[in-house]
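Quick one: the structure is below, and I'll ask about it shortly.
Just one protein chain is left out here, and the rest sit where they should.
Chain nomenclature is as follows: A and B, assigned in order of appearance, with residue numbering initiated at 1 for each chain independently.
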Amino acid sequence: MRDRTPLWLACAVAALAAASFFIPGWLLNQLLFAFGRGLAVLGLLVLWRAGLVSLGGALYFGLGAYSVALLQRAGVSDALGLVLTAATLSAAAGFVLGFLLKRYRGIFFAMMNLAFSMILYGATVKNRSLGSTDGFGVAQPSFFGVVFSEPAHAKLALFLMLLALGYGAMVLVHLYWKSTFGWLGTALRDNEIRVEYLGYSVERVIHIKYTLSALLGGLGGGFFAMGLGQVDPDSMLNWVASGELLFIMILSGPANVAAPFVGSFLFEVLRTYALDIAPLAWQFIIGATLVLLIFFAPNGVWSLLARPFVRKS
Amino acid sequence: MLDGLTFSSYLFIVSLGLTIIFGVMKVLNLAHGGLYAWGAYTAAFLIGRAAVAGWPDWAGFPIILGAALVVGTVLGWALEFGILRFLRGRDEALVVLATFGILLMLEDAIMAVFGTDPFFAYQPMTYLGHVDIGGIARDLYGLTMIGTALVVAVAAWAGFKWTRFGKLLSTVIYDRELALTLGINVNRLFLGTFIIGAILGALGGAYVAPTTSVAPGLGMEVIVVSFAVVVIGGMGSIPGALVGSLIVGLVRALAVHKFPEYELFVVYVVMALVLAFRREGLFAPAKVRII
Partner (left out) sequence: MLEVVGVSKTFGTVSAAEELNVGISAGEVVGIVGANGAGKTVFVNMITGYEKPSVGRILFEGRDITRLHPREITRLGICRSFQVSQVFTSMTVADNLLMALSVRWTTGAAMLKDIKRDSLVREVDALLERFKLVAERKRPAHQLSQGARKLLDIAMALAGRPRILMLDEPTSGISTDEKFEFMNVVMGALAKDKVTVMIIEHDMDIIESFVSRVLAFSQGRIICDAPPREALSDPDVVQYVLGTSHAGH
C-alpha cells in the first residue's frame, strides 16, 4: 500500500498557499504564528513519541527567535538565511545540551529542560542590550534580495516560505517516523533494556532526537519572530510559552505530522476568542480544556476528528 | 540569612505536601500551587473581615490555621475524589499536565471569587511586632514561621513513625507493590494522603498571607519554586524536602541580597547543578532492578 501522506500534505499545503493570496491580513498573521509554533510542537512530538516530554520547549523556540533578531541586527536580512541559521544554531545548542540531557528520563528530563529554558529566560530578561522584558523589534526581512515595499506582501512571502519549509519538515519527519530510527523512539519508550540488548545505544537515539527537536524548535521560533515583528522573553522563553507549546501538543496528539499545525491553529483561534469574550477567564478555559483533553482525547483532537477516516500511514 | 530561613520555612511546608503526594501517589501535583493560593486568599480575606468586624489582631492565627484546614480538606477532597482518582495509572506526564490544567482553573477561580485587587492582611504580623536581632529589627512573625516549619517537620516525622496511617504511608512510598498487595484500601489511602498534602499547601499559603500582598499569580510563583525544591530533594523524600527547601531558601535569599536580578533563575541553576550530579535528586529512594 503506497504511502500517500506526502501527497495529501502537498495538496493541503498547495491549497493553503493559493488561499493565502486572498485571505485577510489578520488571518494570515494568525496562520503565521500558528505554523511557527506548529514547527516547534512538531519537534516536541518527536520527543513525545520516544516517551520524553520537555517542559522547556521555549528554550529552542526562543533561541531561534532571538537568533533571527540578533542576526538581523548584525546585518543579515535575507529571510531564508535568517531562518536556516537560526535553526542551525538551535540544533547546535540542542546537540551540546543533549550530551547532558540524554541521560535523563521522565519528570527529570522535563525539569532539566525547564531549568535550562528558565536560565536562558533569566539571562535574557536581565540583559539590557536585549531589551529586557520589552524585547526589541524585528524588521521586515528581504526575500532573495527583494525588499517588499508593502508589509502585507512581505508577510505573504514569509508565509509561503514557511509553508515550503514546513512541508519539507513534515515530509522529512513523516519519513523519519517510518524508518528504523524513528521506530527506535517507540521502542525505547516501551523497553530501553531490550533496545540495548538488541545492540543499539538508547542514549544515542535520544541525543539525535533531541537535536532534531531543537532544530525544529529553532526553525519555528525564527519564523515566529519574523511574523510577530519582535522578540521578547515573555512570549518566547518563559515557562508559560513552553506550557503553551505543550498544550498545543496535547491538543494535536501524536498521530500525524500535520496535527501540530492544525492544533496550533485551533489554539490561536481559541485564544483570540477567549481573550475577546472573557479575558479574565482565559486561564480557566485553557486549564479546563487541558483536563478535558486528557480525560477524553489523550491522543489529541486529531484522534477525535480522524476516527471516520482511519488509515495507515 | 534569617530571611533565607523564613523563606525556607514556608517553602518546606508547601514542598512537604508536594513530596508526600508524589511519594505515595506518584503524582506530581502542580495544582498544589492552587491550594497555596486559595489558602492565602481565604486567610487574607477572613483576617480582613475579622479586622473590620473588630476582632483582635491575634485572631489572625486561628483563622490561618482554620483556613488551611478547611481549604485543604475541601479542595483536597474535591480534587482527588472528583478528578484525580480517575486518572490513576495513566502516563505520568499526562497526569502532571492535567494537574497543571487544574492549577490554571484554581488560579482563575480565585480571580472570580476574590477579584483581582491584592489583599493585605497584616494584622497577625503587627500583633507580634518586631524583635531585635543582631541590631536589625526583625518581624517576629517571620520567626514564628520558622518555628511552625519545625513543628510541622517534627509532626511529620512523628506521624510517620508512630501513627498507623503514617507507617502505612512510609511503606507505600518505599515499596509500592508490596504495600498494595497487602490489601489496603487504595482510594481511602490516597484520599487521606492528598488531603494532608493539600492542608500543608494551604497552610503554607495561609501563613505567608500576612507578610505579603496576596495577589493573582501567587500559586504559579510558588509552584515553580516548590517543584524545583522537590526535584532537588528527591521526589517522595521528606528529608529531601527539608534539605531542598533549606538550600533553595538560602540560595534565594543570598541572590536577593547580592544579585537581586537573578532571583528566580538562581533556583533553576541550583536545580540543574544538583540534577547534573545526582540524577534523581539528593535523597531519591533506590530503584528496583529488573534483570
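Operating definition for what follows: contacts are C-beta pairs under 8 Å (C-beta built on N, C-alpha and C of every residue); 3 or more make two chains touch, one makes a residue touch a chain.
What you are looking at is a predicted structure, and each value in this text was computed from that prediction instead of being measured.
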Hidden partner chain, touching residue among A:87, A:187 or A:281: A:187
Which residue of A:129, A:149 or A:179 touches the chain not shown here: A:179
Option touching the unshown chain, where A:11, A:147 or A:198 are the choices: A:198
Positions on subunit A where the hidden chain makes contact: 175-176, 178-184, 186-187, 189-191, 193-201
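Here is the rule we use: only the chains that are shown with their structure count from here on.
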Subunit A partner contacts - residues on subunit B that touch it in the complex: 28, 83, 86-87, 90-98, 100-109, 111-112, 116, 224, 227-228, 231, 235, 261-262, 264-265, 268-269, 271-272, 275-276, 279-281, 290-291
Residues of subunit A defined as touching subunit B within the complex: 53, 100, 103-104, 106-108, 110-112, 114-116, 118-119, 121-123, 126, 193, 239, 243, 246, 250, 280-284, 286-291, 294-295, 298
